[in-house]
Structure formats: C-alpha cells, structure tokens
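A single protein chain has been omitted; all remaining protein chains appear in their positions.
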C-alpha cells in the first residue's frame, strides 16, 4: 500500500458528480486535491456550489489551466472526454472518466447506442471501473471508464446468476429501474423543476435506454429495460424479473450470490430478513458506496425477482470511480469510502 | 335520470377510503349523506378526522345505529363485510362494498388467495364495480364489489390488448406497480412512519400480491406481479411489460386502445405526446377519477410497455364506487366525479 | 344572479397561475373560456402543458390575437400589465390582473417597493381582489388587482385583530411565512431544481419581501416579515407573533375572529380542536379556495400566535381572482370554487 499522498484533479467540478468526487477526495487519506475545473464558476470557491466543501479554501480553475497530477477524474458531459482524451492522459498518469465515452468495448456498439466516436482506439484500452466484475484488470490501468448508474445496479443484481450457472443467456429478463432526480444532473430544466418533478412516477425511458448497451456487454444477453423517475434525489433501484429455463431453488440463489459477493467490501445481501428494510432499498445505502442485492422466488410464475439498490452518485458514479482508482493505484480498496450511511434518512 | 335525492351512508367512515366516499358524497348532486359510522370516533365530527369535511355538521355514528338508506357504502377491512352482508343488504337497497370480500367469483379462488369465506353464496351475485369492464351488469345491481386499486390500474392497462386480439392469453406479462402510502390506510405502523416511509423505493410485495387474483380473473391469464412502495401519498402506477407472440404495430395498439376507451368518460390516453407529462403519471390524475393509459413499443425486445396511472383513492376505490353506484342507480355517470385535478400538484 | 354564460380569456395561460385560472373556468357554471394566450406555446393544446385540461380542445393563442370578452384575466409577470392596461381594458369589460402591478394604492408606495410605474393613474381605480376586506367595492369593478399570496395569508390572519380592537397599530408583529415551490412559477432555475429545492428550509426572503407593502397598506401598520421556502408545492402558511399592548383573552380572540369571519364562505377557523389538524395547515386546504385561520395565546410571553394557511395557487391567486370576478359580475360568490380538498393529500 502506498503511503505517499497522491495528487488528484477533477474536470467538471461544479456538477453533481464532480462535487461528489471532490467531497470524497477531501476525506480520502491518500489524495490531495490539486484542481477542480469549471468554466462557469472559475475563481469561485467550491463551497459556494457544494455546501459539504465550505470548509475548504479550494476555488474552481479554468479548464485550460490544468496541471499534471497522479489521477485525473473527468466528470464532463458525454462526448467531451473523447475529444480531449490525449490531453487528459498527458495531464493525469491515471485518468478515470465518468462519462459514457469509454464504457463500451467497440466502435460498433458505441455507434449503435450513441453517435460517432472520435477516439475509438481507446475503447478497448479503457477498463470498466466496476471492481466486482473487473477487479483483475484495474491495477495499473491508465484509462478507467466509470459505469453507468443504472447499468451498475442492474449488472450487480444479475451478474451472479450468469457466473454461477443459474442463467445461461437467452432467458427472458425484464428490468424495471427507479431513479432519483440527481441522475438528471445539476441545472435541470422545466421537467426537473421541483413543482413538476416532485412525487412523480414518470416513465422517462420507456425503452431504448443507453445503459442497456453496457448491461448486454457484461451479461452477454439482452434485457428488456425501462426506467422510471421517482421522488428521491439520490438512488437507483433495479428490479429484474427473470424467467430461468429450469427450476431454481432459494439455495441455488444464495449459493450464487454468496459465492460471488461474500468477500466484496461494497456489496451487501438483503433478501427477506426481518425489520422494515427487508430487501434492497436506496435509503439503506444513501451516501454510501454499498450496493444492496437481494431476491425473491415466485414459484407460481417460475420467476426470480432480483432487487438491487445503490446511491447513483456513489456506487453509481463517484464512489465507484474512487474505488477503481484505489485499486488501480494499489491503495486500500475501501479508503475514503467508509461512510456507513444514515438512519433515518430521507430522499437519499 | 333520477332527479330525487338519494340517501347514502358510509360504514367505516374514519378511514381514508371512508373519508373519500364522504367527501364525494358531500359534493354529489344526487346524494345526501345519512350516516358515517366509526366505532372509535362515534360522536365526533367527521371534519375532525377529514379536513375537507370541516364545513359539514355530520358526526360519526355507532355502527349499530345504522338506518335504512338507498345506498350503503362499506369501507371496512377485508373480512368484515362478508360477516355482515345480510344485515348490510337489509339496510341498503344497494350495497357497494369496497373491501376484497366480494371481488372474486368463486369460493375456490377466494380460498387460494385469502382465507375461508363466510358468505360464499354472494360471490357470484356481486358485480365487479369497474364500469370499463362490467358496465352492462351494473344497472340495478344490489351488491357491488369495488376493485382493488392495483388490480384496477393493471386491468385497465391490459384489457384492450385482450379484447382487441393483440394478446390471446398465455403470453409472458410482467407487471411492476408503484404505489403511494395511502394504500396502507390510516393509522399506519412503524414502517409507515414518515421517517421510515419517506423517499423509499421499497419492494413491499415482491411476489404473491392478492390483486393478482382479480387480474387473472378478468384477463383470463396470469401475470408476474410485483409491487413497490414509492414516495407519494395517492397514486398507483402500473407498468406492464408484455411479450406478444407475433409482431404488433403502433397502429394495432392505437386501434385496440381507442376502440376500447374512446367513449369512456374516465379513461384518457397518454402515449408519447409532447410536454412534460408524456405517459401516464399519478400526478396527472391526482384527485380525479381518471385513469390514464399509454404504451410504447420496444421492437428490439419484441415488447409492448403499457403504462397506466390512477389515484388509488379515487379510480382505485372511492371514485370507482361512486361511478358504479351512479350507473347502478341510473344517475348521470359522471355525477360528483367531475374534478379535473390540479397542476402543479405534489405527492398526489 | 346572472344565468347567461359569460366569456373569459386568460393572458399568460401557460404559467401555473394561468393554468389554475383555466382549470377553474373550465369547471365554472357561468364562464366559457374564449382564449388562453401563450407566446411560447401558441398553437399547442392547453392540455399538453396542464394535465387537468387534457380533456378540452382548447389551444393556446398568440397574445396579439385576443378578442373581446366579458372578463379578461391577466396572469403575466410583474410589469407587463401596466404597459398594456389600456388595451386589456378594451378587450375585457372587466379585467382581473393577478400580477403586483395594481395592488398598491399610490405611485409612491409602488416606487418604494418595486420600480417606476408606467400607468399610475390606474392605481387608485383598481380594486383589491380579496373579498374579506374589500367585498363592498367589487361589484361592478372594472379593474381588479389580485392580492399577493403571502400578503393574503398574512392579512387574513391579522385583519380581525385590527377590526375588532385587539390591536391598534404600532404593536410589535413578526410574521414568519413558509411557502411552497409553486410560488416560484413554472420554468424555474437551478435553485428550483428538484435536487436543490427538495426538503429545504431555506430563508429566501429574510427581509424586505414586497408583500410587506400590501400588508402595511391594509393593516395600517408595519410588520417584520420573513419568508422561508419549505418542501411543498402549493401552500403558504403565515405565523404571526403578535405582542398586544394590554391583556387579551381567548374570548377576545374568538370574538374578533368569529365576528369577522363567521359568514365568510372561504374562511374557516382551526384553533386547537381535536384530531391531527388542530391549527391551520396548507394540507388541509390544498386545492381549495379556503383560508384557515387560528391562534394560540402565550401568556408567559404576552404573545398571540396567529396561524393562517392557504393554497397559494387558489386563495392566494387564481381562486381569489375567480371569487372577486364572481362578486364583480353578480354571480354566486362560490361558483366554481366548491372543491372541498382531499384527505390524505401530499405536498399540497
């Protein structure tokens, strides 16, 4: 483990994800924040945008003033990183990109789900950030691509079923995701205004959500995917309705999930125990880097219902990025990510 | 149409559903409230429990003091009405029961999903209240059984597909319902307390929800059914993921839904138009007796996604009951149910 | 009472207040909507912006296409009406303006709290819309100025104390108002986005709120006024901490409030009775034109605490405007405003 302090900068520091990265870096034992860029807020204190950072002296820098660092986190809108990736890789020894630019493996996939890619040569070099499915490739990685929040929740729920032989690919899977308003990012528009967005159950991506691409890439099978906006700020909750081809017992499921996750520091099972929080819920992981995963069997419909819940700002983006960086740089895996969450807690 | 004023009483008047019935009756041009019973609140003003009724002089009566009326609405917990149904039918010329006691057609069905039925002879006599699927049997009905809120939302979404040949039965259907806290009724417990219930996405009926029975009864096919609690007070939103056996076009779907619903006063289509509210949402129907229904096609997954949204207290219980009573008694169908809703509006 | 149907148009029909006016007019027995203007949405259906109006065929008109009507409601941003008032008065026999342009009596007052007024000659002609304090001047009024929502709540709470001799003017009065997000209007900005606006208790007008001007105009005394934004959509709740110069009993207070309000159709007392809703609450009046008013005595601090709660979109703007128009035109006072509210109900 590295005892020295590493320098880290955040490109796109005024957005929600950028703010979370800064907050986590500020509390991280091994990192020192060098710069946080923001074209709109350059010169202003980061605390004027992100209240948790009010105690620091840090001010936003102009993007053009970036200096070399050990790790560069890029929290820019989709399409920005691919245009500046060479520059970013010169600035940071390690680059962790939190946009969708490098999540997919091939140019063909990218073009199917997004639009043309301007730096396709990096697609196969980039390592997917999610340690639970790609830990072995992270140490020493130079370019890390943070996973999509809804894809992360879905993949973590279903992955053990494929890895442990419960599913083989080709089975019918419906994934119904519920997400909070922070997924829309800072700024928002009319649909994101408090009067219009509060208390909704709004089908915001009935079909064709781009995270389907990542899910299919890592599970090797397609899923019927729908996303609803609900009234919370942080959080993504994925419910997968899975129809296996043969009989499956609770024992099979426990074996698959325990086998996959029992040593994972940031995955926790919640499958029908006692108390109020019997299954995964975003509230139970709010503010943490933990993913909760659980399941229930529906014998009369030959169905497995898989639940997974994350804080989309943490396990679904900034926390996952720090986790991956920790592994890439040989730090303690859980460094800076130990927050346990709160109880009670509201719109996570 | 009947010009005289009819008398109506509500059994179980202190609960949420009872309160809604009283509120609707108070604003109904053809009804006069005779009594509202409540064992706990007998003697107290109905307005002390239900703020909308603060302007009335009505006080809760003891259940034993019920007098004869034209229509008796029974909003009691499941299992109560079946034990008193003979008495209720003596008191009311028409009885509209809002519990689950008379929703299913046969004793076998009832025993599969609930427990023993003490008045099974009424099961086939009772008419299901939902006019969109049972209007022809309501005029003159003596015993009407209000539908379950989640069943109502689901049935209204899927029924046209079966009636108009898009589905035949046996297709794979997953229904993922999101519901508000009023479904838990007044009183609540620890899990319904504000700190624990706010901002949840909580799998509260992962499998085996009893409304599955009604859905199967009326659609003639089984559905894989899961209910999540989300942060709203009123509202049920059902998303059905349907896998038809052959190709289906948007035209086929519009034909089915328009064919079924274009003359329905309380069903409204919302399927991908402009604005913020493109698909059905509980907020868009909050406080009204309207069900919104819409759909989207997912060609790559050979899937139809059907959305339906209701106010569970209105179209899902009290409004549906008044609507059925209007038809049963030959009144104007929409009498007392004309409220258009609010915009903007919060947790519906 | 007039039995004919009157025509009404709404200028600024796509905003929240415009939408409420249209909704109320659509359900009003004496009005027929002629036009609803919106520069941005001209040609689009009003239902695409305001879900409650999805059942109507009405489309937004260009502001320049306005035709003559019996009543013209103007729901434009502050400063617009004063520039077009001559034109508006030609179009509508009666004009009800919901902006701040004509609320104050003199140009001096206006300039103290706002900026220069371009049509000061109308300031003394305009009649303040709030019937509880200005009913006698409304019949036949040509120009009516709707009151500010926070001013309305405050005035209704304090007015009886001045009218019935409990206060004389000059006493210390602190008013602490809590408001919902609809006061910010449609569109919103970053501060109004759901992630930033949810669950706040935000001092948004610590001092110097412009509604102070109206309050002082009608009560004849100054108040120390502070407004907080809280997490609801509709609703304004004013708490006035009043320090009378001499002793005051509960009897004195009941006498003042009953004396003032017992015949008012839209004011309801709530002062420490039983049940959950013991004092005025926005939830108890959500969607209605009712103002709830109540009080408590604090003998040890020689203080009267006065509570008042309204739905800012109704009693605080659109409902108050319809109420005033009803009186101005000799219609039934309560016509179109009979909605009783809902229970339970969320962010009102």
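We call the chains A, B and C, going by the order they appear; numbering starts again at 1 in every chain.
Keep this in mind: a residue touches a chain if its C-beta (ideal position, glycine included) is under 8 Å from a C-beta of that chain, and two chains touch if they have at least 3 such contacts.
Just so it is clear, the model here is predicted, and its values are computed rather than measured.
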item: Hidden-chain contact residue, picked from the options A:10, A:36, A:53 or A:205; value: A:53
item: Touch with the omitted chain, as defined above, among B:99, B:150 or B:181; value: B:181
item: Residues of chain B (touch criterion as defined above) contacting the omitted chain; value: 16, 180-182, 184, 186-188, 190, 192-199, 233, 346-347
item: Chain not shown, touching residues in chain C; value: 172, 174, 176, 178, 190-191, 195-196, 198-203, 206-208, 222-224, 226, 228, 230-233, 235, 237, 239, 241, 243, 276-283, 296-298, 300-301, 303, 305, 307, 309, 344-348
item: Hidden partner chain, residues of chain A it touches; value: 16, 19-20, 23, 26-27, 44, 48-55, 180, 182, 186, 232-234, 268, 270, 273-275, 277, 281, 283-288, 313, 338-348
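Basically, only the chains that are shown with their structure count from here on.
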item: Furthest chain, CA centroid comparison against chain A; value: C
item: Inter-centroid spacing, chain B versus chain A (mean Cα positions, whole Å); value: 38
item: Where chain A and chain C are represented by their mean Cα positions, the distance between them in whole Å; value: 45
item: Residues within chain B bordering two or more other chains; value: 232-233, 277, 281, 283, 344-348
